[in-house]
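Removed: one protein chain of the complex. Kept in place: all other protein chains.
Note that the chains are named A, B and C in the order they appear, and that numbering of residues resets to 1 at the start of each chain.
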Amino acid sequence: STASAFGLKEGSLIKHQGFIDGKWVDAKDGSKILVTNPATTEELGHVPEMGLAETKEAIEAASKAFQTWKKTTAKASHFSTSTLSCLRDKHEDDLARIITLENGKPLAEAKGECIYSASFLEWYAEEAVRAYGEVVPSAVSSLRNVVIKQPVGVVSILTPWNFPSAMITRKLGAALAAGCTAVVKPPPETPFSALALVELANRAGVPPGVINVVTTQTNVGEVGKEMCTNHTVHKISFTGSTPVAKLLYGYASGTMKKVSIEAGGNSPFIVFDDADIDAAVEGAIACKFRGSGQTCVCANRIYVQSSIYAEFASRLAEKVAAFKVGNGIEQGITHGPLIHERAIEKVEKHISDAISRGAQLVHGGARIPGSGSFFAPTILADVPHDALINNEETFGPVASLTKFETEEEVLKLANDVPVGLAGYFYSRDVGRVWRVAEALEVGMVGTNTGIISQAVIPFGGVKESGLGREGAHGIEEYMNTKFIAFGL
Amino acid sequence: STASAFGLKEGSLIKHQGFIDGKWVDAKDGSKILVTNPATTEELGHVPEMGLAETKEAIEAASKAFQTWKKTTAKASHFSTSTLSCLRDKHEDDLARIITLENGKPLAEAKGECIYSASFLEWYAEEAVRAYGEVVPSAVSSLRNVVIKQPVGVVSILTPWNFPSAMITRKLGAALAAGCTAVVKPPPETPFSALALVELANRAGVPPGVINVVTTQTNVGEVGKEMCTNHTVHKISFTGSTPVAKLLYGYASGTMKKVSIEAGGNSPFIVFDDADIDAAVEGAIACKFRGSGQTCVCANRIYVQSSIYAEFASRLAEKVAAFKVGNGIEQGITHGPLIHERAIEKVEKHISDAISRGAQLVHGGARIPGSGSFFAPTILADVPHDALINNEETFGPVASLTKFETEEEVLKLANDVPVGLAGYFYSRDVGRVWRVAEALEVGMVGTNTGIISQAVIPFGGVKESGLGREGAHGIEEYMNTKFIAFGL
Amino acid sequence: STASAFGLKEGSLIKHQGFIDGKWVDAKDGSKILVTNPATTEELGHVPEMGLAETKEAIEAASKAFQTWKKTTAKASHFSTSTLSCLRDKHEDDLARIITLENGKPLAEAKGECIYSASFLEWYAEEAVRAYGEVVPSAVSSLRNVVIKQPVGVVSILTPWNFPSAMITRKLGAALAAGCTAVVKPPPETPFSALALVELANRAGVPPGVINVVTTQTNVGEVGKEMCTNHTVHKISFTGSTPVAKLLYGYASGTMKKVSIEAGGNSPFIVFDDADIDAAVEGAIACKFRGSGQTCVCANRIYVQSSIYAEFASRLAEKVAAFKVGNGIEQGITHGPLIHERAIEKVEKHISDAISRGAQLVHGGARIPGSGSFFAPTILADVPHDALINNEETFGPVASLTKFETEEEVLKLANDVPVGLAGYFYSRDVGRVWRVAEALEVGMVGTNTGIISQAVIPFGGVKESGLGREGAHGIEEYMNTKFIAFGL
Partner (left out) sequence: STASAFGLKEGSLIKHQGFIDGKWVDAKDGSKILVTNPATTEELGHVPEMGLAETKEAIEAASKAFQTWKKTTAKASHFSTSTLSCLRDKHEDDLARIITLENGKPLAEAKGECIYSASFLEWYAEEAVRAYGEVVPSAVSSLRNVVIKQPVGVVSILTPWNFPSAMITRKLGAALAAGCTAVVKPPPETPFSALALVELANRAGVPPGVINVVTTQTNVGEVGKEMCTNHTVHKISFTGSTPVAKLLYGYASGTMKKVSIEAGGNSPFIVFDDADIDAAVEGAIACKFRGSGQTCVCANRIYVQSSIYAEFASRLAEKVAAFKVGNGIEQGITHGPLIHERAIEKVEKHISDAISRGAQLVHGGARIPGSGSFFAPTILADVPHDALINNEETFGPVASLTKFETEEEVLKLANDVPVGLAGYFYSRDVGRVWRVAEALEVGMVGTNTGIISQAVIPFGGVKESGLGREGAHGIEEYMNTKFIAFGL
């Protein structure tokens, strides 16, 4: 069976069906999506190619379940989400393995994602019992002003393949804890992590209809549209590309749904001449090449101040040369494949464009022959500001270096894009650290660090990088504020 | 001069031009909008009919001003907004008079609006210095997690005629206090209140470009679209009808702008048999007939439990019979005209529809002859659930009564609409009060009161009634959350 | 061995030593305290009679351990406290048994205490990672205002016998989660619950010195004084009687320690004529007789409005007559013994005083013959305001009924005491509920309920009933607020 392809301790975590109203189901017309391992191009298994009808059923099931789930106490939501979190811990190894096999990232990184994924369940479980309302002093002596929080209702959740597990718990954990029910559409590249999670939720006793999963690839247009326009849905949470984000946001407007969006970034990574260069190199490696450059908070543009530019570039190249690229399931592999052929094509385009505009190839620069969608870790130097790579997300293992002279100049460059998710810089001076952190037009800033993600911090962007924040107080995105005036 | 038409103590508060980059300006092509008094149909004056070009200039001015205004300290924003608030107090009488003349509401009610309008400026001034960020305990010992709030940038503000002053301060006060700059589009029916306010802001020393006003009527389509699609604008705040709200929300999606919307409601007003009937009648009068029924939180559907239905209806009719409808500027007038002919037509349609479906006319029911758009306060009894008036906002002086038997039944009726702004009910039982307040699908609930609005409470709706909350912590809607990781 | 006297599944939970710097220790001079079962007067075992020297060592150990424990991240505190919470769950049955044997309360009630006790560990674990600081907008453009929370240091914890387990976790859980280290002095009547908890903390990996336990009886004077005056201790948390509270508070002043006190109450329980009488009777039973009246939030004075006074009294008597008083370890027993002879004497004094002033004995009134300190559940009617029982805590199973006429009158009676911990009343009218809840001079009000305790709510009193709040945001009582101005 295909389940055995995963080599799990517990093969029953692999599910080949969608999940609606507490039941595992096929597509009505029996269509299927083939899922392959990007490191080997081997077949991992099939999941249903669902469409409009299944989506409507899933929404209907969620709506029905909401009528009782919304009445669970915060303590009960706390319990369900906690139980799921504990079950998750128990299957850490299998879940990490699934991630590596369908996404390609090295096993160590997949385990890191598992911890990150679990941290959202734990966090939101704890937030459930802290969805405090407020008593507001009244200007009118005969009224008492009370503000409470209530779940918004049915939530549509659409997630990407680069974090097959964590992007789901980040949204679904919040929805569950808030008292919402959900329809989840995982990406066709990595559905098995999502389905395994739902299997665990099922075992944890989450009632039928509270979580529903619709898998789709060819029908994604009509499924996505239904998820964002159906009048029973009151909230959409999406992580993915900016163009799709805008499309779904537009759909949402017709029925005034609440929307949380985490779309693309184009993160600047700045190294000032008062930085600790070793730390900056280490940070750049983590920030640029994690997931082979396929995260939305990866550094996309590396700006280095002129006096240390050469040194930084050479130290970076040294480190990159030591990478071990290969099948992430194997011991010692530091970097895996890209997700698919289209990803490689974009990388190639960005590199050739940069070179045609005068950039120099310092390291790598080409795909790695053989099966699997591998691309050599690449460093480009002297990349001009107008290169494609400085203006849109590469989502691949290409470090693009640009030299700058002054703080003012580099801030102008860094902010000259329509998006603003993350930004990074290295400097030891406390004044500059505050000043530059405040001046970067992004939602999240890493100073003297290349890694910023934690469940406890508000994750999200400004400008065209998104709306809303996840983690931190993110449960509020799944709740309505209700004001009650008590007339005495 | 037309200014004298207003009979103000200080005529210079009346402005006949738009305001861009600190200068009073005409439309480029000299076009004008005629503004009339709805109580008399007399001419009040003209304001410019501006268009796309003026809107772009206004946005450009706001964008330029933002570069310095965003750097003002919270204390400085506090000062500007406070000063404006104080200046406003000084001209209370004149400002109330302007409201009555252009909107029609009785002078006492206009004064009430003035106090309400001023309360937002005071509140937001105080919020400016309380835009607290957070320090989040870090799971990583080498990082410190700091969260700050920053102004979003240029804000587009679009407001309605039913609160010519308060709807502007509710948005503009927050924007100013947050450190944003703004382009305001007041309604063509009531521009003078808006322009007077800007004149006062000008006197208070608010720098050029921080507030800009574009007046428009015929060109509203292109002006609104530009305000919601221009890539320099980062936030839209709209109060108005649901259809326009959806249109603007759709525009916003193309550039992922943040949006606050307060759209239409269809408020249920429920009287249970354990209510204090006198109090309920008084509440219904205030809630239904304030502004001649032209507020978004007016009761639109009055449900009365069967055992007290007859008594409630007769006491209500008695009170309504005592209304003095007329020109609001005159002493003793309790209720003014509707805003214009279209408003009367909708009221007539709702009444005839209800009667055709079996409702009974208890009081009023027809427009009042003579000049001015007056309509007699009306009571309909036994209005069936499928009547138009039970399914869309009337925005007029029509109390529609429907009998019910059980709590469960009336909750079903109350929630069976796609919108959810406010809801009201009367009951003395503490258990029912909490239970029904929680069950109503609205953003705001008045229990044993017909009036809920205060600057300090979170104002806004659920479902298709809007997004976001004003007043209360509403300054946050004009700020971005930025996370800064301090690497040590 | 005496351990077998407990009949536990795991006898090793019974410890007969104190715990200092990670080691189980005897008193230096070998002295011991005998602990007996109040239901049988049988010997349960001995614990050390420690004194000044041991106390100083414990404080010194806590101080040393603080130097490293304070540097644990919030996440690590979260983990330790969570692990302890999980271990606790595992031994629920044994822990409940220990409570019943040393305190006397029925096993079902002991299990309830266990759940309550565990809920504090869970709650504070979750609070550890939420000890948010603040970023305060600066009035000075060259400064950034950051506020953080830090653990206060070594904490002295002194707890009572009526909740042998929950009173410890309520304090110790907060201290641990905050990053503090602690010296705990459990009561001589019920030391085994405390010691079992520490054994579990030890197993959970809490480092040596973080928790220390000093058991004492004869030397309590010098031990208590040292715990409250030693300059290394920075915080005192005490639950117990008001006279001892004042003494310790006075000690604390000499070195300006932070203090949390939960001292005695004298709770009024009011039944208005618009109450649901059945519910009120049920509430009074729970509120008055839980723990045989030996909780600080027990109703001490029951005021019933005249028109329902007779009915309430008779229904109450009916319920009380059905109690099964006996050894709490036996099946079906609803109420156990008092803690010791002194407790019985106080109850007898209160009853005879009331009767001598004209009160009538409706039910019970005398001790139950045989071994064990049992007293019959008692109801007194028509107790005059000046009776002792209306002016100080009885801490025993005596329901004292007083008739009243008006709301104003009963509020005056209810507030006419120097203490103010809890207060209760029954009424269905929403206006009265808010009005009376606001007017009662107490820290906690139960309306239409006789049970108010939850880990998530702020527990504590006003006037002479205490200082500070536990549960809820109570972790802050164990933290200092530090302001940091960052000069740029």
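Note that contacts are C-beta pairs under 8 Å (C-beta built on N, C-alpha and C of every residue); 3 or more make two chains touch, one makes a residue touch a chain.
Keep in mind the model is a prediction, meaning the values are calculated, not measured.
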item: Residue in contact with the excluded chain [from C:Ala58, C:Leu158 or C:Ala245]; value: C:Ala245
item: Selected from C:Gly7, C:Gly205 or C:Gly487 as touching the chain missing from the view; value: C:Gly487
item: Absent chain, residues of chain A that touch it; value: 71, 73-75, 128-141, 146-148, 427-431, 433, 447-448
item: Hidden partner chain, residues of chain C it touches; value: 136-140, 142-143, 145, 147-148, 150, 152, 231, 234, 242, 245-246, 249-250, 252-256, 258, 261, 263, 279, 283, 418, 433, 437-438, 442-449, 452, 454, 456-460, 462-467, 469, 472, 480-488
item: On chain B, residues whose C-beta touches the chain left out of the figure; value: 126, 129-130, 144, 430-431, 434-435, 456, 486-488
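Note that only the chains that are shown with their structure count from here on.
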item: Whole-Å separation of chain centres (CA-atom averages), chain B against chain C; value: 51
item: Shared interface positions of chain A, touching two or more other chains; value: 456, 486-488
